[in-house]
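A single protein chain has been omitted; all remaining protein chains appear in their positions.
Then we have chain A:
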Amino acid sequence: LAKKYKEDKMSNLVEEYFEAHSSSKVLTSDRTLQKLRKKKLNQQTLHDLLRKAPLAYDAEIKMLNQQHENLFSKWMLQLHLGFNIVLYGLGSKRDLLEKFRTSVLKDSVHLVVNGYFPSITIRSILSSITEEVLDHVGTFRSPPDQLEFIIKRFKEDSSLELYILIHNLDGQMLRGEKSQQILAQLSSLPSIYFIASIDHINAPLMWDQAKLSLYNWLWYETTTFGPYVEETSYENSFLVQQSGSLALSSLTHVLHSLTLNARGIFRLLAQYQLENKDNPSYPGLPFQDFYQQCREAFLVNSDLTLRAQLTEFRDHKLIRTKRGTDGVEYLLIPVDDGTLTDFLEKEDEAV
């Protein structure tokens, strides 16, 4: 009976998938945040605002944490018996792991890896092991070589013990097959103990049979409901001002340091782009036309000066050039229209 029920559920799931993906047309309203006229918050103000907002259910969350902390001694036993521990569940597990670190591991050698940190690499993890734990100076050609060295050292010297705590094993940089392979091999060493946390719903997809057996995971559900403060601070959310694409403030900063003519050139390009913003197939302004316009506005006097100017823009990532199918060079400003409009308005005010 239970099996049948399960099958039913399965087929339902499948149907739901096809239902969701049946029509390529998506019915949503066309409203955009731009029209909401709400200023975009930046990281700092967001943080401040959130601090003002009270954290709900403090007492209950503390209770939950208390429950998890009771498991600490059990974890230690299981770690020493060759298992590695992985924590899953809703909420940030950072504080929990920190608590574990400060209360249980304070006397032993341990390494903390922040997987959510966007520029962490497997090489840096390995280097911190070789340099700080094993006191080895010198470089390695590739991570596998380094790993081999570590394995050798740990096998030779049985007194070495190392605890590795990984926050967000499923972080952007550690997701890759290679890094997981190396971590798995590390974790299979008997004197290295792993405690990791995962958050992404598809995190277990990273591991195949071989890796799973190397990792030898014991799963623990630790739902904390804690806010992901550190973890999401690197997550470039679309609602927060993005550092990746050009923001208004940086745009004005760069342009203020340019000559008047250069600013004029950029303005010209921006205006032209805004005029064509409703045209989805607008490829950008062809270079020759642009040169013509600039000449007419007495902004440049030769092809060469314009090119030099454009190179400077390109170095600041203010424009992008694209070669069309006809071999003509097209110029584009890789900034969204709203920011561009704001910029032009500001410029007008200034003038």
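By our rule, a contact is a pair of C-beta atoms (placed from the backbone, for glycine too) under 8 Å apart; a residue touches a chain by one contact, two chains touch by 3 or more; residues count from 1.
The rule is simple: contacts and distances are computed from a predicted model.
Asker: Quick one: find the hidden chain's UniProt protein name among "Ribosomal RNA-processing protein 42", "CENPW protein", "GTP-binding protein" or "Origin recognition complex subunit 3".
Answerer: For the chain missing from the view, the UniProt record says "Origin recognition complex subunit 3".
Asker: Among A:R31, A:K106 or A:H256, which one touches the chain that has been omitted from the display?
Answerer: Touching the chain that is not displayed is residue A:R31.
Asker: Looking at A:L13, A:L260 or A:L304, which makes contact with the chain not pictured?
Answerer: Per the contact definition at the top, the residue touching the missing chain is A:L13.
Asker: Which residue from A:S158, A:Q209, A:S281 or A:T325 sits in contact with the chain not drawn here?
Answerer: A:Q209
Asker: Mind listing the chain A residues that contact the chain we can't see here?
Answerer: Within chain A, the residues touching the omitted chain are 12-13, 16-17, 19-21, 26-29, 31-36, 38, 41, 45-46, 49-50, 52-53, 56-57, 60-61, 63-64, 74, 77-78, 81, 83, 88-91, 141, 144-145, 148, 181, 198-204, 209-210, 212-213, 216, 218-221, 223, 225, 227-228, 231-232, 235, 237-240.
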